[in-house]
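Just one protein chain is left out here, and the rest sit where they should.
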Amino acid sequence: MKNSPSSAGSPNSSLSPVSPPIHFFEYQERVRYSETDQMGVAHNKSYFEWFELGRTEFCRQAGLPYRDIEAQGIYLVVAEAHCRYHKPLHYDDPFLIRVGLSEASARKIVFSYEILAAGSGILLATGYTVHVPTNRRAEVCSLPPDLLSRIKAAGKP
Amino acid sequence: MKNSPSSAGSPNSSLSPVSPPIHFFEYQERVRYSETDQMGVAHNKSYFEWFELGRTEFCRQAGLPYRDIEAQGIYLVVAEAHCRYHKPLHYDDPFLIRVGLSEASARKIVFSYEILAAGSGILLATGYTVHVPTNRRAEVCSLPPDLLSRIKAAGKP
Amino acid sequence: MKNSPSSAGSPNSSLSPVSPPIHFFEYQERVRYSETDQMGVAHNKSYFEWFELGRTEFCRQAGLPYRDIEAQGIYLVVAEAHCRYHKPLHYDDPFLIRVGLSEASARKIVFSYEILAAGSGILLATGYTVHVPTNRRAEVCSLPPDLLSRIKAAGKP
Partner (left out) sequence: MKNSPSSAGSPNSSLSPVSPPIHFFEYQERVRYSETDQMGVAHNKSYFEWFELGRTEFCRQAGLPYRDIEAQGIYLVVAEAHCRYHKPLHYDDPFLIRVGLSEASARKIVFSYEILAAGSGILLATGYTVHVPTNRRAEVCSLPPDLLSRIKAAGKP
């Protein structure tokens, strides 16, 4: 659970419909046995859990623990999720989750992700998630300005 | 999702600390790909999800959908969970979840489970879960008498 | 686990980069308790497990159980996965998984999905997955012609 901001934002896939972030946070993890499937590699759903881990750390580094955002009655509901799998990950492989901010407005937040092999830095997967703020009654709402400006600030190097 | 009450309660393992139920509900499922691990069999955690599916169907058959229990502000929190794995399950294998009531009082509910191969009926796993009723503030409480009597009634053939 | 082929393929989102399938298979499921998160709705990763269930049923209906495909040494590795979440699903909600074939060639298979509320038929989510055939050594390979033609045939009404 070592975290370190990474200043050089690596470019996303050119095919991605989301803008490349200018700054990434990094977070290291290992593939759990329970995340593998009978193909002997990490299951496709696991990457979405890793992206979520990355968001949690992004918010924490921004001084905005996501649990505090929800405690204020704001939920960043996932409206869209995408992952492109380049190379497989195996049980116990250490990897880096890099998370950056591709877009941030009062009505929409887009995070981008890269999964890289720890050590070699080989790119294993890329993805993004689109989030819409809602209130406790699950109604779409606007992100409070202070929250938005802190998220935006965290997305800069 | 075929359900059928089964009148002949099969005896639990003699080593089990819980009483054998006198009546089982049955529920059929298949092993999902995402439930396998690199050993090529269903992962040990999946059985606890299947037990939960069994409880959901037990409550539904009792005329007490579990979502309605929670809507009343009562939660059947898992206080203990146990599984003994006899034979492995593989991807796409059809199996039966048999769930019965081993104990029911205002402060404690114990469910017992058997996982059987669909078709052959071979016993693949056994287990139990102990539940304690809590209120919305997560405080231990007594199960309302009507709820308890309906659960007890459902546990009888 | 009721399955029924559906002849009228509903159009996918116009924003989707994949072609709308001309034929859908349907498969009914319910949201498991373990698939919810603290927002009180089905977690974003669960949809990818449901898509996989849909693929399993698609292959079975095509007379090609996916386990038999892997037994031949062919793996349909997930190269890309996407989901757009329109409306949330709650614990125990019954829903339909509709799966269709958007593209099929010896080197690439694309499945499309819709998640609909059982009963009302309201569209809750859409998605697609891109698959690449590999052999047992995880090397990209060509899908054997008989397999490809059977998958193609299954994708037609």
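A few points about this structure:
Here the chain labels run A, B and C in written order, and each chain numbers its own residues starting at 1.
Definition applied: a contact is a pair of C-beta atoms (placed from the backbone, for glycine too) under 8 Å apart; a residue touches a chain by one contact, two chains touch by 3 or more.
As the structure is a prediction and not an experimental result, all values here were calculated from the model.
Remark: the omitted chain is touched by one listed residue; of B:C83, B:L101, B:L116 or B:L143 this is B:C83.
In the full complex, chain A contacts the hidden chain through residues 1-2, 28-30, 32-34, 48-49, 52-53, 56, 65-67, 90-92. Across the interface with the omitted chain, chain C contributes residues 33-34, 36-41, 43, 45, 90-91. If you put the missing chain back, the residues of chain B touching it would be 38-39, 44-46, 48-49, 52, 70, 75, 77-85, 88, 129, 138.
By our rule, only the chains that are shown with their structure count from here on.
For chain B, the set of residues that touch two or more other chains comprises 33-34, 90-91.
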